[in-house]
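All protein chains of the complex are present and in place, except for one that has been dropped.
Letters A and B mark the chains in the order given here, with residues in each chain numbered from 1 onward.
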Amino acid sequence: MKRLVVYRIAVVAGLIALLEVLCLAGVIDKITMQAPHLIARDLWRLLASGKMNGAIAKTLGNTLLALLFAVGAGVIAGALLHRRRALRDTLDPLFATYYAVPVFAFYPFFIVVFGLGDLPQILIAFMLGVVAMIVNTLNGLDRVPTVLLKTARILRLGPVDTALSVTLPSAGPYLLTGVKLAVAYAFIGIIGSEFILSRGGIGYEINFAYTNFDNATMYPLIVLILLASIAINTVLSRWERTLLARRGAR
Amino acid sequence: MTPQVTLAGVGKTFPAGRVTPALHALGPLDLALRQGEFFAVVGPSGCGKSTLLEIIAGLARPTTGTASFEGQPIVDEAPDGIGVVFQEDASLPWLDVAGNVAFGLRRSGLPQAERDRRVRDVLKLVGLADFANTYPAQLSGGMRQRVCIARTLVMQPRLILLDEPFGALDQQTRLLMGDELLRMWRETRATVFLITHALDEATMLADRIGVMSARPGRLIDVVETGWPRERDSRIVEDPGFGVITARLWKSLREESLKTIGRTMPRGDGDA
Partner (left out) sequence: MSRTHGGRNALVLVAALFAFWQVVYWIVGDTALSSPLDTLAYTAKLVASENFGMHLFDTMRAFAIAFALSVAIGLAVGFWLGFDRLSGDVLEPMIVTVYAIPKLTLYPILLLAFGLGLSAKVAFGVLHGVIPIILFTLAAVRSTKPILLKTGHIMKLSRLQMIRWILFPAAVPEIFTGLRVGFSLTLIGSLLAEMFASQRGLGYLLMTGIGLHNIEQVMAVTLLIVVFAAAVSTILLQIDRRLHRNARNL
């Protein structure tokens, strides 16, 4: 396993090295992009100056908010739908085609209704994340082995106790998959909305830097976003893998 | 002596669904289980054996007749004092072996020290004391079933129901698990109700064996084995073993053929 990690680092390092060479050789001109080592330097300066702290806080705060709503509403909706077969079947086509629809197309509409504040962004991020959470919650609940539920009845566990001590741990890994997706979607929703039209936040700053030909700010910010989303995704994937490893095939 | 479990005229018909017709799955049948005996049930597939077990466990309600445990009628909730081991693996994958067994004491209201003691004792009884902190995913199928048996025994049930518990195991493991089951039966003095499709297993383990007909399942024969309490798998050497197994198969063969959908061939020559 470790050998693969080494190879991956080599691939990434190789790509960065390639970019460095192309930039220094002038194949990629300075207007398009500055050399990677300069981007790293600019990023360091940016973070040290604290100029972006407000934007970072805003973006992360809104993402967290949207995530909490998406996960909370998603799990509750999933649990309710799981018991109502008819309603679930009716909504099934919606879930199946949901991610084919450009949800961002609703962003202008939200701005018109709610004004240009944080709410439209949070709504978009929520809309993106909630269906992933619902679908994975349903999947997790479907996969709770019937024999475990029978065991809970034999042991005379009440409905709440069964839900918390049997259903929830059993569906856990699938719920985590849903959370992982919801995190990615919430991030995409907030930053994308900020980029399109916003009054602040990292997405807004990237757009602003772009329009002002400020590569020294723009590229570091982009790299920052990339690193953040990669880090979060890696942590959650690691956790998911640990949960599954302990359980073996199940 | 009053029987521990009484079934009188018990039957079960599953109501018609959207596309399926109504299904008369079981009965009517009468059955009385004596306290402390080992009772096995054999029958062709689909004859309602599992339904019968679920009715005794309180997991299903009979559509006709009455079922009672220790004089109390069995309603929807699993009566206190009954433990069940299912055919499928019911171990909780997110808990280790000790955690799984302790899970059985969730509703017991016992103090923690007493719970720990019982868990330790039961793990020793089933032979899993060295695996207390292992996770079910790391155990073999037979060991996982032992975890489920341990979780059942830790509640000190007076009646233990087992639905083809060794169905997923290979033959040798089954025979050894049978010995284990007999040992646990003797030590706990509980009544054991075992469903199995293996005739040799039933004959080897039970005091009495009920033979069920094809669906809808009725009891067509009850065979007394008369074995001593101190027995194990070597009972196969007893001349009575072959006689009993033959008798079971004689009743069962015709029922099994019905299930597969053919009638008895002519001129087969019953002895």
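Here, a residue touches a chain if its C-beta (ideal position, glycine included) is under 8 Å from a C-beta of that chain, and two chains touch if they have at least 3 such contacts.
Since we're looking at a predicted model, the values are computed, not measured.
Note that the undisplayed chain, when the full complex is considered, contacts A. Note that of A:18, A:226 or A:245, the residue touching the chain absent from this view is A:226. With the whole complex as reference, residues 4, 7-8, 11-12, 31-33, 89-94, 96-97, 99-102, 104-106, 108-109, 111-113, 184, 187-188, 191-192, 195-197, 203, 206-207, 209-210, 218-219, 221-222, 225-226, 229-230, 233-234, 237 of chain A touch the missing chain.
Here is the rule we go by: only the chains that are shown with their structure count from here on.
Here the CA centre of chain A is 49 Å from the CA centre of chain B.
Chain A contributes residues 145, 147-148, 150-151, 153-157, 161, 165-166, 169-170, 172, 246-250 to its touches with chain B in the complex.
Listing the residues of chain B that touch chain A in their complex gives 57, 59, 77-78, 80, 82-84, 86, 88-90, 92-94, 103-104, 106-107, 135-138, 155.
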